[in-house]
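Missing here is one protein chain; the remaining ones are kept as they sit in the complex.
Right after this comes chain A.
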């Protein structure tokens, strides 16, 4: 007879759930710098360290640029590291994002996404994350506190397997500061899932190496191509890590999550908690009103899960992509829309696809808005970008 273990469930904000995941992962070095809406992650971690619940070196830094630099240095010694940021902080880290990826350091960073200045807004959308999209980091976008907890643990495993830094993002405020029940894993089990990998090269006075050297034109391109290969590899490894996590802890998400897609004619593709939740409620509503509606959520954003997204959208007549970020001046202003359009074009698929920009600066997204997208898809399937919820 299998022994049923008692589930350990806590009421946590997504930020706190991330802090618990960091504790479970037995992280060695954490750089802390506050920025809204990330602050409560590092506050909670500071509490864990102060109470002796987590044996880690906590570095108080003077900016986000220093925060990422500090964990770059710590990761170079072979330590397991973590930091977190949002919005302007992620922008301030930008040059170090490239360095972390180029040095192939397994850093894990949480990014509760927030909009960018100007005008100043502390509210949520994915403007910050989308600016960090092309830096060579693996990027996850979680849709629940539970998923954020699970994804941070998976992220350490993935980062250390493929030697790439990983961001775990989710909705600023709408998730970062709202409470959900979160099932916490047994910490011993998490540590078994995350064995300390021996890295081939670390900063060690007994075996000196040089990291981050200069590369002339006859070398640089090769190292960048290594990163291309590593991200291709990460697509495969992310799936393996997710299914192994599912076997051990009973929860897995895949790289793309679908809702009522089996027989859907019309689909909304989205990322993040609010977009996905509203789209699911709208799909239920649409089904009641006679539209075969479904939802596809992109969980792994970089490397882009092209094959899985195309498979999920295989049977639909038309679909819409809801983006919570704007690519100014782009042929299509939605970043995820652009990715999917590129994937479709490269695979010779031609289908009506509506780009939808919504939830900018945490503009409220209503279920009715999402329902309206389904009616637009049915009544007038077209290739166009619409700005929903803006006063024009």
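FYI, a residue touches a chain if its C-beta (ideal position, glycine included) is under 8 Å from a C-beta of that chain, and two chains touch if they have at least 3 such contacts; residues count from 1.
Please note the rule applied: contacts and distances are computed from a predicted model.
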(request) Out of "B(O/a)3-type cytochrome-c oxidase subunit 1", "OB-fold domain-containing protein", "Pyruvate ferredoxin oxidoreductase, delta subunit" or "(Fe-S)-binding protein", flag the one the UniProt entry gives for the chain missing from this complex. (result) "Pyruvate ferredoxin oxidoreductase, delta subunit"
(request) Out of A:50, A:179, A:209 or A:307, point to the residue that touches the absent chain in the complete complex. (result) A:209
(request) Using the definition of touch stated at the top, determine which of A:63, A:117, A:226 or A:380 touches the missing chain. (result) A:226
(message) Using the document's definition of touch, tell me which of A:62, A:218, A:350 or A:379 contacts the absent chain.
(response) A:218
(message) Touching residues of chain A against the unshown chain: what are they?
(response) 102-105, 163, 200-201, 208-213, 215, 218-219, 221-223, 225-226, 229-230
